[in-house]
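Scroll down for the structure; my scribbles are underneath it.
With one protein chain withheld, the remaining protein chains of the complex are depicted in position.
On to chain A.
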Amino acid sequence: MAVVQFSEEKLNKVKEIIARYPAGKQKSALIPVLHLAQEEFGGWLSAETMDYVAGILQITPIEVYEVATFYSMFNLKPVGKYLFEVCQTGPCMVSGSDQIIDYIKNKLGIGVGETTPDGMFTLKTVECLGACGYAPMMQLGKHFREHLTPAKVDEIIAECRAKAN
């Protein structure tokens, strides 16, 4: 298991974030720092990672756990290299998200919440991401993939595989 430790560059980023708040309010940096930690330490937040974040923000570990378990973007267990988060709320549903979710399940041979055996893809369903006019859609990393069709899903999967090789 790798040691949980931010690089010098990331530690400077943490300092920069803390400087946005008045003195003594460094707890406000918790969510931004958890985002950083999740990016840095394998796409999810282990107990070690959360304890480490508590240490650098000088708050108790429970304060970190409380927050990490509340917000849906923090993954509390490992996910695949590529996380497909497909919206399934009303506006996407009326535009065919059910069919897209079924298509991805069949194509990857996994259910919702599962990861492919090669650790490449995880499929999650999520609630409204604010792209209702461009439905159906999913979040992949930092960006949205919109106007999904089976052909587009194929392209995205191929693109991810190519990038991983």
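Observations on the model:
Going forward, contacts are C-beta pairs under 8 Å (C-beta built on N, C-alpha and C of every residue); 3 or more make two chains touch, one makes a residue touch a chain; residues count from 1.
In this text, contacts and distances are computed from a predicted model.
The complex includes a chain that is not drawn, and of the options "Aspartyl/glutamyl-tRNA(Asn/Gln) amidotransferase subunit C", "Spermidine/putrescine transport system permease protein", "Septum site-determining protein MinD" or "NADH-quinone oxidoreductase subunit F" the UniProt name matching it is "NADH-quinone oxidoreductase subunit F".
Of the candidate positions A:4, A:67 or A:112, contact with the hidden chain is made by A:67.
In the complete complex, the residue from A:4, A:56 or A:93 that touches the missing chain is A:93. Among A:10, A:27 or A:152, the one in contact with the hidden chain is A:27. By the touch rule set out above, chain A reaches the unshown chain at residues 20, 22, 25, 27-32, 34-35, 57, 59, 63, 66-67, 70-74, 88-91, 93-95, 126-135, 139, 141-143.
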